[in-house]
Every structure is written in structure tokens, then in C-alpha cells.
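Working notes, beginning with the structure itself.
All protein chains but one are shown in place.
Right after this comes chain A.
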Amino acid sequence: MHTKQSTPWLYLGPGLAILTFFLIYPSINTIYLSFFGRNSENFVGTSNYIYAFTNRTMLTALRNNILWVVVFTPLTVFLGLILAVMLDRVEYETTVKFIIFMPMAISFVGASVIWKFVYAYRPALASQIGLLNALRGILHLSPTPWLIKRPWINNFCLIAVGVWVWTGFCMVILSASYKGLPRQLLEAARIDGATEWGIFWKIILPLMMPTVTVLITTQVINVLKVFDIVYVMTNGNFGTEVIANRMYKEMFNFRNFGRASAIAVILLLLILPMLLVNLRRFRKQGAR
């Protein structure tokens, strides 16, 4: 059948129009605004970017985003992988998976509020309403103000919330991929006398690598944009600031459109390489 040259464009048109209007135009406008002052009136050159890389709070935010990427991403993917492989061998797999996946159904704000209670702190003599400090009380330890202990404990406490929410997601994706592996291969390896450890590292992991890579890139993108947990639990105080929360403050609290745009552009640039990695993977898979 003969297709006219214009037909593909006709089908692509609506999608492209929506993309241009809701994605490309705002992005370009944001980049444009990032070179202007707080009211988008005066051209200020790169001073918004200089601010973003010299201001103390912004540096803390950049540091914390790196911390989130380095701790959160491997932890969720690794825990998800272990759970996916291990749970495959137990009888009550569905129940356990259901429980681990459940936090995914809660909004981040909801999860953050729940964990704010878990970390709650009351003075030593008062009765503790926070789960962790109540446990410490049972062990005759003094309560700890988890969320204000800088620089590491409070950040790790926040990251733990993210891991709690996202591990289930990783587990489900990896479990699906694991169940799709050819069983004969694993059986053949077992018959040949390979150890379970060896099978995991030399057969299972390499075969699941495409899924793992996609998950890692998705998680890095997710975590770079982390906002809700920090906004609700500490609002970036006590050295827990992250880039997205800083952007929100500059935009809505301080009404500094230039700086907020510059921070948004920086976030976009950080995420871009991850998107490219994903895109290349898709293209490779398509070519196969």
C-alpha cells in the first residue's frame, strides 16, 4: 500500500504539538529566565548560576543530592534484587511481596508524615511517642533527636524513608525479569555443580543486567528530583537541603524567578545524561 509522505506527520502532529507546548516551550523559557533577575526584568548574565555553585546552602543541597544518589540508588536496587531472587523460593511469596510493595501506594507526603512519627523525639523524662525512641527507651538508652542530628544521621534517616517507599517498586520489576529467565540454564548450571552464589553472580545477574540498568537510571532520575520527603520532614533545615526544595523556596517563598529557573536548569542538566543512557538502551533493544 502506498503511504503519502505527510501521513506519518499527521499522526505525529498532535503528540508533537502537546510536547512542544507543555515541555519544549517551558524548558526553553526556563533556560531564558535563568539569565534574568528576580522579576525577569534585568539581564544578569550567569550570576544566578554563580550563586547556585557558591552559596553555602546550595552547596549543602548539591552535596546531599549526591549523597541521595550514592546511597539511595544502590540500596533500593540491591535490596529489590535480593528480595526478588530470594522470595522466589518461599511459599508465601505473594504475601511478603504485597507487604513490601504497599508503601508504593502511599503518597510521599503520607509516607513522610508516618516516618516523622517514627522519628519523633520527646525529652528524656516524657513518654516517647516515636517508635524508634520508644525502642531505645526499652533498651534503657536516652532518646535521640534523629531529624536534627547533622550532618549524616538526619540525612540517612530521610534516605531510609525513600528506600522504604521505593524498594517494593524495584523488587516487583526485578522479580518479573527474574521469572522470565530461562530455567533450563539455571538447572544446567546446578547439574554441572555450580554453587548458588556462583549462579547468582555469573548467570542470573548478567542476564538481568538490562533491567538492572534501566532501574538504576530511573532511580537516579527519581532521586535527583527528591522533594516531598525533605519538604515535609525537615524542610531542608539542619543541613538536609536538596536541590528541588531549594528551587521551590526560591520560586514560591522568595519569589526569585531567576534563581529558581537557574536551579531548575541545573537539575535538568544533571538528569539529562541519565535520560540519554536510557534512550540509548531503548535504541539498542529496538535494533536487536
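Assume a residue touches a chain if its C-beta (ideal position, glycine included) is under 8 Å from a C-beta of that chain, and two chains touch if they have at least 3 such contacts; residues count from 1.
Assume contacts and distances are computed from a predicted model.
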Unshown chain, UniProt name, "Ferrous iron transport protein A", "Carbohydrate ABC transporter substrate-binding protein", "Chemotaxis protein CheW" or "SLBB domain-containing protein"? "Carbohydrate ABC transporter substrate-binding protein"
Please pick, from A:T46, A:S107 or A:N235, the residue that touches the omitted chain in the full complex. A:N235
Which of A:R122, A:R136, A:K225 or A:R281 touches the chain that is not shown? A:R122
Among A:L147, A:V161, A:I204 or A:I266, choose the residue that contacts the chain missing from this document, as touch is defined above. A:L147
Omitted-chain footprint on chain A covers residues 37-39, 56-57, 120-126, 145, 147-148, 150, 231-232, 235, 237-238, 248-249, 251-256
